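Beneath this line is the structure, given in structure tokens, with notes to follow.
Note that one protein chain of the assembly has been removed; the remaining protein chains are unaltered in position.
Take a look at subunit A:
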Amino acid sequence: MENIKKEKNNHVCLIISIVLMIVVEIYSFLVSNIFNVFIITSILFYFLEQKNKKKQMNYLIQCCDAIIEQKDFSIIDGESKESLLSNKLFLLNKRYHQSLKAIKKEQLKLKDYIEDISHQLKTPITSIRIQTELLLEENQNEKLYAIEHQIQRIQLLVNDLQTIALLNSHNIQYCFKEYDLEMLIDEIEEDLDYLNPQIHLNKNIKLLCDEKWFIEALENIIKNCLEKNSTPLSIFVYENETTLKMIIQDQGNGFKEKDLPFLFQRFYRGENSKGTGLGLYIAKEIIEAHHGFIKAYNQQGACFEIVLPQMKMKKKI
């Protein structure tokens, strides 16, 4: 009996001593490598943090996309910091869209005002014009010619102002389609027939634009050149993957240096200019609405350079 007890005791002692040894081993391992352990746990924590941050970032990006595309997004429930952020973003989205709506409403109102005003103006102008012409039929009075001339000026101004107001109200529904540049230029040549245009295009390309507005912009520029000096015009087109460049060049004396900085300003008219001073301003607004830009300089004549993005590349305008 005593032998079995002794054996049992021995077994227990053995187990206890093995366990103790292991513990001591681990302890001494840890103590001697505490620095390494520290680093490993830090790295583990770091990776966990990054994963968490990435998740939060993705959520934020999703919210931003939803705001841009005017969709709804879901809020994170709970009391965490993420939940608080999520609620704030939701409110922000709501406010942003409310103000967008208010702006659109104002712009529509503005467009209506413009239409009303131009309608109101056109009626008396028509009346005055006809009566003046009738008077001139009876009596070729110099003063009557002067009145007729001023009425024509008012008419041009009203038309141009109507165009500008429309452009500035950002309410135009542009209709972008592909057109042959050659055909657009043909139409411009027809409109400006009375100025005897000679326009030479170096290369025909397909252009994505709103026909009506783009023709108006080009026409204003070409008219500007032709009214100053009646020389042939060359249009050079250069294309690459991202941009389309158009240079319209005449063979005249070019711009006066003092005019260059103000060419595209509203109502700026150079000397001896018969126009309203709005043609180039309107052209610039239209080109910018096509996401391009325009500049002018002298190079063997007056040059207008228009740069447009290749719209085929853009997915969203």
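Methods note: a contact is a pair of C-beta atoms (placed from the backbone, for glycine too) under 8 Å apart; a residue touches a chain by one contact, two chains touch by 3 or more; residues count from 1.
Rule of thumb we're sticking to: contacts and distances are computed from a predicted model.
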{"item": "Hidden subunit of the complex - UniProt protein name among \"cytochrome-c oxidase\", \"ATP synthase subunit b\", \"Stage 0 sporulation protein A homolog\" or \"DNA-binding response regulator\"", "value": "\"DNA-binding response regulator\""}
{"item": "Full-complex contact with the absent chain, from A:60, A:76, A:110 or A:125", "value": "A:125"}
{"item": "Of A:190, A:241 or A:257, the residue in touch with the unshown chain", "value": "A:190"}
{"item": "Full-complex contact with the absent chain, from A:25, A:49 or A:133", "value": "A:133"}
{"item": "For subunit A, the residues touching the chain missing from this view", "value": "115, 118-119, 122-127, 129-131, 133-134, 137, 151, 155, 159, 162, 177-180, 183, 186-187, 190, 193, 211-212, 215"}
